[in-house]
Structure formats: structure tokens, C-alpha cells
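A protein chain is absent from this complex, but the other protein chains hold their places.
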């Protein structure tokens, strides 16, 4: 059994990690920390886990964590870069679900996240954990930067076209819509039910923190800088991201086949039949990205629809997938939950 | 492996049965029928099941069904009573998720369901499938009447008090609230998003079909007729039932202990600590009833809060629980899904 | 034109007051205060009011408010009792939408609200502002305690039966359901979209602050103490309260007629035809209470359904109604908005 710890388990990615790990046949959950809720039973904070998880939240004393094989950081940005190094140096593997190690350029990171980076030496060693893109590196990683939710949906949607070099990479558009849980379990007025229900809005049009992360992913795949416009929106549902992607065709090809071939052996990407409209609920509660390829009216613009559950393939599910790869477990172990519909 | 069939698989209880049975380690799903969608792949009707279920909906020709060990009817009221007898006589066990065999008095059934009962001889042999009440009978049953969603939540909430004979059984009140999926996957204006969202209403106050079913359950437990007022309401969410139950105390007792003792060995009923407010989401997607006992201001009225997921413990989950019992499988097999939160 | 001010205009009752007063033909809106948002334009905080309201939030300096004929306090509990007296002594009429002056017994108030009462002398002079109950006193009031949302829905529902003395006032039950805006525009985790959506729960079963207020209202109408069980619930919608009331019949009567006669001349209470199920959306955005009377199966329990919009008849609408009465304006002036459906 693999010994696993979680730092910061009281947010939505934390409770989702708990749900996945407690059902994972190869995992023994050893410790979960929370400054705010230390001393409380996990099942008192999350009654959904009563009878399933018999742990208390603890102060983030690293002692217990150092006995783990792998520790997940489900903390706000800026925490893992301060506390992960000690664990890493003790030989513990780390997966950070926040953004601390996602942007390889420290000064770019500091610009978008508004704080100095405490740990540039590990920034270089960190591996971006998008298995469909760089599975071999993940296998040998000690520190994983688990991708953001928008970057996962958008990058998986654009990758096949960029690799095939059949579109104009200088004018990509990603119009993305997220459920409210993407904002986290934080007491903020804008995420109140009475503010977010019966409402739809764009936000961060002038610049969202996932923009440099997406651009970095696309550039790596394209082998060159790309031109990207990224517009995130908030939609009144709890879970789900729907990315609608636009790209101009530069070379004719069988675009459906490009996608089917690219993801042929991927357990967690499903290319839908041509003409499909994947719904976010078709991946709800599952570690899965579904993609459909459209070419409206046979014009010169491709429209790619890409959906994930932001808490699964966009966060905790992908983190467990990365853990499986790092630890040599079957990649799909503990991740076979069916989507929940309705 | 147990061979299982489903008649009428395109409603919400049908798709939930599919989700549970396809993940059940002891079950081989052999056939699923649908008049409306015969010939279509299950995964085309329910894309959430792509990659998981590789069956087509078939015409309800009984041939294939007769090879099954057990067949679920997830059909509208009135179908099972016409088609189950042939299967039963061939030795196939049947669980009806509709109401055809729930009311033991045929004339009472006919009054509430507005049609003649086609199959009174099986009505007598049918066993009401509420394991916490009559598990031994279920073990030997050939035909199970799977309880309604409201009756499950209300009956489990009142049983301990009725058995303990500490309340006035002549004036019970059940104020129940249901999510919209309880209305089924039928094209009706009243269940449209634009009608049911941002709205709350009572319905069927003068008489709901679950009223005689609840009254029958309570009478069996109390050993006498009870006086019941039952008011169902529609609340703008997909899944969940919350029953708020009111009863007047006739004998002082440790009411919390009565509940804890009554359900001590039940895997699917969770008595919450005193003072709790169970949320419907704490049982979402799980076969579980959570109950809390209150006595406001130390007065002479008990308030019992009982929550279930109407599609799980209120329908498909309870049906699988009944199947496990009937077939001698471990009762919890295939039913260990964690609740999904948020 | 009547000169009006608002203290504390950034909550949901505040923005609703703004909407109503800005459209009121006899009102000139002179000042609106907010400590938090002082200096900001009202229309920047609430873009829905762009082009309609050309005011800035100001520091609550009483100078401007003293020039008003009437000032509304849409502040948290405990603010009006500290700041209203100075205005009252300057001859300004005051309507407090919070709870400071609702409970006539100061020690009872202190018990439920957990702070000493700063202003017991005005507590005695305050008039509870439920026009259907005590319109004559409102006409002469200088200080109005605007009723709570639950108390309005529940009291209007029980009044006719208590006056007619046809029910057992010792065992009244009020099972009430509220939309999330009732929790206010405060950053609290429990009111987040991801917590409150797709969920239903009871809360405060052991004691809610509206309990003593309702009990006080019912006692005044009954002329004696009543026995009340009050269970509030949170339902996933923004606006609306649905109260389901239960009472045992002690004298036979034409209950429908009792309600129709009691509210015959009331502009803002609508008795629905027998057998109706009033929906909360049928009063959305309108200052209106709709009530239906049921007697299920002709038994000895009456079921009364009472719906309001918690922000209108449950708060800002009723406050404007009180203002109209106090200032001798037509009672319905500025309150003729139609409900918004869908």
C-alpha cells in the first residue's frame, strides 16, 4: 500500500481527493492537514464522508507527512513553494494542485501571481502533469505541477491540431465556461448562490492567470509561440468546464481522424463521433475529457468542443492519475468512476 | 455471475440502474429493453455511459429476459403487472421499481392508480422491498415491489418511534421535499427548467399516490392504523428528498438512543449526532438514508429529518440492495459509492 | 415629494429598496450610506441600476439623513438601535428592516440576538409593521420594526384561523422554506453557490431568531400564548419563501370563507381558490402574499400554504408599504410591479 498525505484538505479539490483516495485500492491515507480545521474530524466538516473516512484534520506538522510516499498539496497558491521542498528533500514525492510550479519562467510566474517565487530551484525540476502530453517525464518526476482546469480542457483540445500543423497557430481563440466550484471553497460575495445563480458573465478578459499556462502548453506543442485569446466565463452550475475552441485551417486534412489517432490509446480522453455536442454532465464526477470536432458550413474555421469536470480531470482526478504514473501503478486505478447523470 | 435484465431503461431510474449494475462485480448485464429507443446504443442515449456499457436497447421481447436470473422493471406504472408474470412463471426473479405491487389491497391500488389491476394473484405474493423493515421476507421473495422514494424516506424516519410506541400515531405529519428527477424523464411542461428553477411549490396536497403506500408501511410497523398528513413539495434541484417529520410525544424516552439502536446494524441508514441537519447532498449518488432527531425547545413535538437520494435509496440503489439480498450476495456489494460533494 | 434616505444600502434588501424607491412617484431619494462602499457610485456596485440611480454611497454622517422625512435602516442587527434615536429625536421617521425593534421584551431580544439592547426606550414606542394586523398603529408610528420574512409568511397564514378560534393554538407547526437571498449578501461559505445549489437542508431546528417573533405575533392575534414548532429550511433558489402550516381543527367552519373574509380588502394578500398550490414564482418581485387553504382527505388537520418574495413582502416591499401608510400616501403607490414569470 502506498502511504499518502494531503496538505490542505478543506477545499473542493481537497474533498474530491479524499473521495478518490479513500476508494483507491492501492492507497493508504495517512494524514490530512488543515490549519483552519485542525482537530476536527474530516467527516464532521464533510458529512458526505461519514462512515468512509476516519481521520482528523491535523496541523501541518511535516513529521507525519515525511513518512508518506507521496503528498498532495491542495492549498492556495504560494503554500507549496514554501513547504514542499522540505518534503522533497526527505524523499517524499509531491503533487501540487495549485499553481506554484506550473509556469517554468519564475519572473513570468511572479508577474501573474503577484508574489516572489520562493523556490526557483524546484521550479526547474518540476514536471507539468498532463499525461497525454508528457507521460514519460511524469514517470520519473519527484515534483508534479498539476495543471489548471482551464489549461487542461483547452490544451487537450488544441494539441492534435498543433502537432499536425494544420491550423494557423497565430490566432487561436479559447472561449471557456466554468462552473462555480472553480472559484474554490472561499467566502467571497461573487461566488454566493444569490450572485452566481441565474447569471452568466465573462471575467478576467484582460488577463486570467491560466492564460500564460495555456500559452506555455500550446507553445511547447506547436514548437513556437502561438497567438491566443482566452476568455473565461462563469456559468451557474457547480461542476464542469466547457471550452469552445476556434482555429483557422491552413491545410486540409481529415480532422476527425487527427483527433482519433492522437488520443487512440488514452484512457481518459474520449473523441466523440463527428457532429457531437459533448455535455459537461457527461463527464461529471469522472476523470475524463470528451472532445468533438466541428467544421461549421464547411468553412475555414474549426470549432473544437472540449469538456471536463473541473474537479476531476481538471484537478483531483488528474492528480491521482499523475500519482498512479509516478508510482508505477496502473494509470486507471481508482479512477474508474462512471459519470453521474442526471 | 448473475445474469440480469432491465425492462424500460431510458428513464432516470433506468440509467441509474445501468450505472450501478455495470459496476457491480457479481452482475452480468444481459439485456436492456426500450420500446422507444430499440436499436439505439445505450451510450448514444446516455453519453455518460460511453466506454462503460456496450449494449443496445432492444424490443421487450421476453425471450432474452427469460435467460436472466433477475429482471428489473424500470417502467411506468401498469407495465410490470402485465409483463412480469410470464417471467416469474419461468423462474425469473423480478424487482418492479414502479408501483404495481406496492399496495397489497387491489381495490385501494385501483383507486389511487386509476386502472384495473391485471395481476392480483401476484400482488399477494409480492414482497415490499424495504430491507430495514422486512429483510427476511425479501430473502425468499420471487417478486419485489421496490418502495417509492417518499415512502422510503418517510417510513425509515417514523419506524423507530412507532415500534417504540412513544408517539401519538394518530397525528403524524410528513412534510416532504423532492428534487425534480422524481417526476421522471418525461416531457412535461411542469418539469421544464424554466418552470421548476427558481421556484418552490407544494403539490398533490389533497392526495398523492405515495400517501396510501406510506400509510400502509406505518400501519404495519405500528400494528394499527395511523393518522397521517403527507404534503409533498417540489424543490429546484435534480436529486434528493428531504422529509421533515413531526410527531407528538406520548412517553418520555431517549429518542436518540431509540434511533441508534433500531438502525445499529443497518449498512444504509446513518443516524446523525444529536442536533445535526443532514443535507441532501450528503447522500447524493449514494444508497443511504441519513436521519437526525430533534426536540425543539424541549417541547412535546419531535422533529425527524430524513434525507435520501431519490434515485438511489429511493429507487435504483434500493433495488440493487434488494437484488443482493434475494440472490444471497453481500448486501452492500456494488453499493459502496461515496456521496458526491460538492 | 417625500425626502427619503437609506442607511446601509449594499445588501439585498438595500438594492431592492433602491429599485422600489427610485420608481416610486412620490419619493425623492436623497441619500444612501455604506461604510464599506462610501465614495462609490451606486450603479458601479449594482450595475442593474445604471441609468436609473445617480447617487454615491456616503459615509453614514447623520447630517444629510436629518433632512429626510423618513429613513430606512437596511443594516445588520444592532445598528439601528444605536443610530436611529438621534434621527427620531430630530423628527425623522424611521423604518428598521433589521430585527432591533421587533421583539417587545428587551430581555427576550437580548437572549436571541446575543447582545444588550441599546435603546429600550424606543423599543416600547416602536410599532411592528405588519399592515394586515395593525394598520392603525402604523399610521401614527414614528419608528417601525419591519417584520422578518419568515414571520410575515407564517403570521399572515395563521392569523385568520387564530382570530376565528377554530384551531388548537397549542400545537401549531410551521414548516418553512426560504431561498438563499434570505441569508443576505454576506461572504459566508454556507451561502456559496457550490454549497447551496443542488442541496436542501433544514437549519436552526433547535431555535431560529424568527421563532420568538412569530410566537409574539401569534400570541397577539390569539390573545393567548400558542404552542409553535418552527422549522426553517434552505432551498436552492434566490428569492421566495414557502410556508407550509399545519393546525388541528377544533370547530367546524367554512375555512376558505374565513380566509377570504379576513383578507377581503387587503391589496397585498391574495387568497387562492380552494385546492390551489401557490408557487413562490407567482409572487417573485412583487409585494404580495398568496395563500391557499387545504384540508387533506377531509381530516382534522388544516394545511395552509403561504408564499411571499422574501425581499418584497418579506422585506423591502413591506417597508415601502409601511412608509406609504405612515406618510398618508396611497398604500399601493410604487408597489404595483407584476410578478416576474418565468
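Points worth noting:
Lettered A, B and C in written order, each chain numbered from 1.
Following the convention adopted for this analysis, a contact is a pair of C-beta atoms (placed from the backbone, for glycine too) under 8 Å apart; a residue touches a chain by one contact, two chains touch by 3 or more.
Keep in mind that what you see is a predicted model, and the values were worked out from it rather than measured.
The residue touching the chain not shown here, chosen from B:61, B:115, B:192 or B:336, is B:192.
If you put the hidden chain back, the residue from A:1, A:229 or A:257 that touches it is A:229.
The hidden chain makes contact, of the residues A:219, A:253, A:303 or A:327, with A:303. Within subunit B, the residues in touch with the undisplayed chain are 12, 179-181, 183, 185-189, 191-198, 236-238. Where subunit A meets the chain that is not shown, the touching residues are 171, 173, 175, 177, 179, 194-195, 197-203, 205-207, 227, 229-231, 233, 235-240, 242, 244, 246, 248, 275, 277-281, 284, 294, 296-297, 299, 301, 303, 305, 307, 342. Think of the hidden chain as still there; on subunit C it touches residues 12, 15, 19, 22-23, 46-52, 181, 185, 197-198, 238-239, 270, 272, 276, 278-279, 281-286, 290, 336-342.
We take it that only the chains that are shown with their structure count from here on.
Chain pair with the most C-beta contact pairs: B-C.
Between subunit A and subunit B the centroid-to-centroid distance comes to 37 Å (mean Cα coordinates, whole Å). Shared interface positions of subunit B, i.e. residues touching 2 or more other chains, are given as 197-198, 238-239, 278-279, 281, 284, 342.
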